[in-house]
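The complex is shown incomplete by one protein chain, all other protein chains being positioned as in the whole.
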Amino acid sequence: MQVVFTHEELITLLQPKEVRGATTQVIRGIATLAHSKTGDLSFLGNPKYKADVATSKASAILLPVGSEDKPSEDQVFYILENPSVGLAKICLKIEQSLWPKPQPGVHPTAWISPDAKVSNSACIGPLCVIEAGAVIGDGTYLQSNVFIGHGTKVGNQCWFMPGVVISAECTIKDRVRLQPGVIIGADGFGYEFIAGKHEKVPQVGNVILENDVEIGANSTVDRARFSATVIGEGTKIDNLVQVGHNVIIGKHCIICAQCGIAGSTILEDYVVLAGQVGVSGHLTIGKGAQVGGQAGITNFVAPGSKMLGNPAQSFIAEQRLEALRRRLPELFKRVSSLEERL
Amino acid sequence: MQVVFTHEELITLLQPKEVRGATTQVIRGIATLAHSKTGDLSFLGNPKYKADVATSKASAILLPVGSEDKPSEDQVFYILENPSVGLAKICLKIEQSLWPKPQPGVHPTAWISPDAKVSNSACIGPLCVIEAGAVIGDGTYLQSNVFIGHGTKVGNQCWFMPGVVISAECTIKDRVRLQPGVIIGADGFGYEFIAGKHEKVPQVGNVILENDVEIGANSTVDRARFSATVIGEGTKIDNLVQVGHNVIIGKHCIICAQCGIAGSTILEDYVVLAGQVGVSGHLTIGKGAQVGGQAGITNFVAPGSKMLGNPAQSFIAEQRLEALRRRLPELFKRVSSLEERL
Partner (left out) sequence: MQVVFTHEELITLLQPKEVRGATTQVIRGIATLAHSKTGDLSFLGNPKYKADVATSKASAILLPVGSEDKPSEDQVFYILENPSVGLAKICLKIEQSLWPKPQPGVHPTAWISPDAKVSNSACIGPLCVIEAGAVIGDGTYLQSNVFIGHGTKVGNQCWFMPGVVISAECTIKDRVRLQPGVIIGADGFGYEFIAGKHEKVPQVGNVILENDVEIGANSTVDRARFSATVIGEGTKIDNLVQVGHNVIIGKHCIICAQCGIAGSTILEDYVVLAGQVGVSGHLTIGKGAQVGGQAGITNFVAPGSKMLGNPAQSFIAEQRLEALRRRLPELFKRVSSLEERL
């Protein structure tokens, strides 16, 4: 990672509420408070690390409004509403210099059906395959070895990383970012048990990814049995997540790594699932509900709930029960004692 | 999805027990009961949605024998033994028109070793790689960017979707369908701890997939340490499932998404694992056993059992314990009350 920022560039970029102290150092690296050395920039994003500010060797530190810390010599503090957002601005600058947008055009090793339609401003990298009837929008970048199936429509300014597969007849809107190995539109898992065998139910629906969706590496979103599996605008999905057929996910949801959502379930807007959550099929999780790690959702979840456990219940109830469970040895003793005294 | 069915075509396809009502509409879409509009066909597959029949706007509805519902004007009900099977027949028709079987032949961008043997009726799509000694059977379709390793034998009428990898020396029988990103024959996870390091145990067995196996997107089936990892005839595996080395899975099993089965475990025929189940190594799960979502199997499971929890026990016992656990606050109070009264 090549990073070079002067004090002046940082001021322009961050527009800090206050600048405390000063440094002669040019910033050449980013690190955590504890691991920074001279020339690094660091930040306090999580209050957990507050104590590290005083001892950090970083030449520049982004701190939240209200922070009382004093810089040491040759150290500058930038006081911001939100240090994490400040860091994101810096990282975006770095990203743009690290990975400049490639030139439009089609790599000679890509294979594009003569019946596909690719925008002149799109960039199709090596070994991509675009089947007949597919459409690729303006400024969209298929990095390498991306497969776009028959009849799939891809919007503008998307970025699909190496090894992404999008099966036939899907719809991907604008600014969708798919990390490597994402599979969109594999068959849903549907069979009928007939005469001792599982007969396949053909899955003839599709997948729709709305604007600004991002999906993590090796996650899978199955095509619908009929109609569509839908991921709503601005929803972000982490790695190795499974989204079953006919699932409808609302806008601006967060689905952490290794969650699984079974068929025909609905997540309303702003739902958050922590890692490794399992959700049964044919359920609704209400708007803004939050589900803790490894929970198992087997019933309707009301909007705004915080759920935990398997089968999941409210966070507070589950934590209380878990605390009581840990007192079972005591309870058994108390009952024995009562029995003796009676 | 382009769908056009006349009333007469549906009668021929479905052979209904009874036709109730009539419609002048040509069927141009499929949707759930609640989301149908005029021109759509719908079905009652899950009794949970029974109340939606009366208000559905679908022009045609598949209903099970015994249904008492009456069609509204310009609406037809087809009464069938199994509406889901009826829908599957309709979807199969759609699938065949959506994704017509490609012509036999080898795409110019595929790379096939001169020492591989590919049937004249097989279709090898763009950017596939077939190593020396591999054999591809009649009518088999490698869609795009499929890798077939050295010496692997693939049977007839298989369909491997984009990004499938089958490592060396495996055996795939007939009509096997592998969704995108499936990895067959990666090394099993085996090491010996020697002098402070994990030394690799080479994995020199293979994987055998019997007839009519289907495996979901990005699932992985490891090659055996020696002899074979086997998936039995007609078994269906969902997405992101891990099957360890030397596992033997019987016939007609159902393994839902994100399950993991550790090495050398045996699943007898007709076992069903719900989503995110974990199974320890060197165990047997008896014929027809069913395991609930997120359960952890750490011991032998008798044939026909229904298991739940971690460590799993019988479904009934686990549900009873969970119900009692939820009454712990009450129990603690009752014990306190006893203590006070004594």
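Brief remarks follow.
Each chain gets a letter, A and B, in the order it is written, and its residues are counted from 1.
Note that a contact is a pair of C-beta atoms (placed from the backbone, for glycine too) under 8 Å apart; a residue touches a chain by one contact, two chains touch by 3 or more.
Keep in mind that this is a model prediction, so the values were computed, not measured.
Touch with the chain that is not drawn comes from one residue among A:Ser144, A:Asn206 or A:Asn246, which is A:Ser144.
By the touch criterion stated above, the residues of subunit A touching the omitted chain are 1, 29-32, 35, 46, 48, 82, 84-85, 87-88, 91-92, 94-95, 98-99, 107, 109, 125-127, 144-145, 161-163, 177, 179-181, 212, 214, 216-218, 234, 236, 238-240, 252, 254, 256-258, 275-276, 293-294, 322, 325-326, 328-329, 331-332, 335, 338-339, 342. In the full complex, the hidden chain is touched by subunit B at residues 109, 111, 127, 129, 145, 147, 149-150, 163, 165, 167-169, 181, 183, 186-187, 189, 191-192, 194, 196-206, 218, 220, 222, 225-227, 240, 242, 244, 258, 260, 262, 276, 278, 280, 282, 294, 296, 298, 310-311, 313, 320-321, 324-325, 327, 331, 334-335, 338, 341-342.
We take it that only the chains that are shown with their structure count from here on.
Inter-chain spacing, taken between the CA centroids of subunit A and subunit B, is 26 Å.
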